[in-house]
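What you see is the complex with one protein chain gone and the rest in place.
Lettered A and B in written order, each chain numbered from 1.
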Amino acid sequence: MKLKTLMMGAVTASAVLVAGSALAADTIKIGSVLSITGPASFLGDPEDKTLKMYVEKINAEGGVNGKQLELVVYDDAGDANNAKTFATRLVEEDKVVAIVGGSTTGTTMAMIPVFEDAELPFISLAGAVVIIDPVKKWVFKTPHTDKMACQKIFEDMKAKGISKIGMISGTGGFGKSMQAQCKGVAPDYGIEVLADETYGPKDSDMTPQLTNIKGTAGLQAVLNPGFGQGPAIVTRNYKQLGIELPLYQSHGVASKSFIDLAADAAEGVRLPAAALLVADKLDDADPQKAVVTGYKAMYEEKSGQAVSTFGGHAFDGLFILTDAMKRAGSEEPAAVRDEIEKTTGFMGTAGVVNMSATDHLGLDLTAFRMLEIKGGDWMLAK
Amino acid sequence: MADFLQFAFSGLTVGAIYALVALGFTIIYNASDVVNFAQGEFVMIGGMVTVFAYAAGLPLPVAALLAVIVAVFVGLALEWLAIEPARDAPPVTLIIITIGASIFLRGLAQVVFDKQFHSLPAFSGDEPIRIGGAALLPQSFWVLGSAIVIFLALYAFFNHTLTGKAVLATAANRFAARLVGINTTFVMALSFAVSAAIGAIAGVLVTPITLTSYDVGTLLALKGFASAMLGGMGNPIGAVIGGLLVGLLEAFGAGYINSEYKDAIAFLVILGVLFVMPQGLFGRSHTERV
Partner (left out) sequence: MAFLKGKYGVLLAIAIIVLILPVAFPSNYYFRIATLVWISALAVIGLNLLMGYAGQVSLGHAGFFGMGAYAVAVGPTHLGIPPVASALLGAASAGLLAFVVGRPILKLRGHYLAVATLGMGILVAMVLNNEAQWTGGPDGMPVSRLVLFGFKVKGPVMWYWITAGFLFVGAWLALNLVDSPLGRALRALHDSETAARVGGIDVARHKLIVFVISAVYAAVAGSLLAFFDGLVTPNTAGFLHSIQLVTMVVLGGMGSILGSLVGAAVLVTLPQALTVFHDYEHLMLGLMMMLFMIFLRRGIVPTLRDRIAGRVQ
């Protein structure tokens, strides 16, 4: 008797589900799993806000291919196991046709097999190069890789005649991965890493590590890969200890809040970042200017917070996807995937994207600009 | 020598924060046997409320006072609404309740405030003071000085006021305390209020150095708990010394041994101490009655 009721319930439930999806045929369901809370909320929070505000905007302007977008967002709190569960839920329950999400490399790697098995296009917002190298048929990503950031920084150092540096890296996913990448490519630029210190993602005082760096003879510059509040504290401690060497930060601090938190200690810090941060200062002739000023204005007005390049990654991902849907004339996953791969000349917040069958990122080093903080604001470094 | 001084000051500043959190643990534990894992959230509330009130235009001291009042109110609410109704529950159930409370308060903070990091201006500027080759922030002296003042005030309160003595009596034997007419319910509420206030003050003091956000509480609770246990649970002096020791171990570990494993060094020492002294450095030995 009980079993029968249960089964009846299941049948009714699935009938409702079918009816639901029939009704929803004139919408396009896009999924996202982001680290909105937890240690990577620095990334996930602006990504979440960006996706929501632009899906609303796209819908207000008539949607994609005449259909409204429906966005389903889950918060994995930075945990790979959660991310995989929500990825399964997007595929099996929500029946999304494409995914823009994955704030960290760990969560992205956990979700990849799910979307590959389901054959759905997946645009990741995480940094590491392993996501797209080797190339996976259904997986794309929008941010520059950490290796590119290292190369950009070392290019700048080499031009300034710097060859001996100290590193202080966060032990979170971002810092740890970039630390390894930078040490890997440093010899290509004739750069030696003489001091190699680390700090925990939640640490609140890095003076002991910096004291050791200060005491290392022969250093010409210091590099700090990491994101969140860590680099701000490193920068403050750097000034506190009176270290005079040039300080390089990574693209992980690419948000105005870094300057607010580090205050005048941030003066003179150099870092590679997307043009988004210097939107107002770009040449009017710069082809990227319209995109980045538009996004910046929209984000800052709607969220009341300073724009960051992380939200920009979500912006790029969403529009690479919707452009592909428009070109394909449908939201059918295989067709959309093929069109994403054919993305050329897409002007995003990160730079010009030219994808191909062998390059599912499509950005090159020119997408990065070298910035310097002057007078409490970002400046294009000379 | 300059390096040593630098490490020592870094350790003492961070250690003072742990000590204040550990002190909060101790006060509540003494009055109620509850290990309050929401202790770190009081620090968060202190920092975040001050930041937002200051940003809204209140002068810094008023904003800080408001933050302490809010934290005390939250502490009392926690005691009345969550701990009191489960008074006779097993200790581990009470611990889970406080963990639930800490998740709840974090969840509330991310809605009421935001998920960004925030800072406050240092009370006496950012210009480092140079002593023996080491560079120290004026704010560190604020943290250390306030920690000492708070500790002395508590000492005076517990040893020289009737209410304070009532708290100590309750800690020693709740049943006996009730028999001699001490209002143990009041004592418990008081302990939560005092703990919350200490946490919030710590939050206000350290935000200019360590920054704050909705989720700074978890790590502080963990380190504060470890500090309290290292010193000996229930002993306020132990809590303070435990906190300073953990801070110093981390700083010297990072400076002299290996920054990647500095937290490991602190925990290894805690384990080592507990193996030799199972009640912590200053803990009371405990005899079980059958």
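Heads up, the rule we're going with is that contacts are C-beta pairs under 8 Å (C-beta built on N, C-alpha and C of every residue); 3 or more make two chains touch, one makes a residue touch a chain.
Please read all numbers here as calculations on a predicted model, not as lab measurements.
Novice: Taking the entire complex into account, which one of A:S32, A:T105, A:Q305 or A:T322 touches the absent chain?
Specialist: Once the missing chain is taken into account, the touching residue is A:T105.
Novice: Among B:L12, B:V51, B:A71 or B:M233, which residue is in contact with the omitted chain in the full complex?
Specialist: Missing-chain contact among the listed residues: B:M233.
Novice: For subunit A, which positions touch the chain that isn't shown here?
Specialist: 3, 6-7, 9-10, 13-14, 17, 37, 74-75, 78-82, 84-85, 88-89, 91-93, 104-106, 109-110, 113, 128, 171-173, 176-177, 180
Novice: List every residue of subunit B that touches the chain not included in the displayed model.
Specialist: That gives, for subunit B, the contact residues 35, 82, 85-86, 88-94, 96-97, 99-108, 110-111, 218, 222, 225-226, 229-230, 233, 260-261, 263-264, 267-268, 270-271, 274-275, 278-280, 283, 286, 288, 290.
One rule holds in what follows: only the chains that are shown with their structure count from here on.
Novice: Nearest whole angstrom, what separates the Cα centre of subunit A from the Cα centre of subunit B?
Specialist: Chain centroid spacing, subunit A to subunit B, equals 35 Å.
Novice: How about subunit B: which of its residues touch subunit A in the complex?
Specialist: Residues of subunit B touching subunit A: 3, 6-7, 9-11, 13-14, 17, 110, 114-119, 126, 128, 135-137, 206, 209-211, 213, 215-216, 219, 251-252, 254-255, 259-260, 262-263.
Novice: Which part of subunit A faces subunit B closely enough to touch in the complex?
Specialist: Going through subunit A, the ones touching subunit B are 36-38, 41-42, 45, 171, 197-200, 202, 204-205, 207-209, 211-212, 215, 228-229, 232-233, 236, 239-242, 257, 260-261, 263-265, 305.
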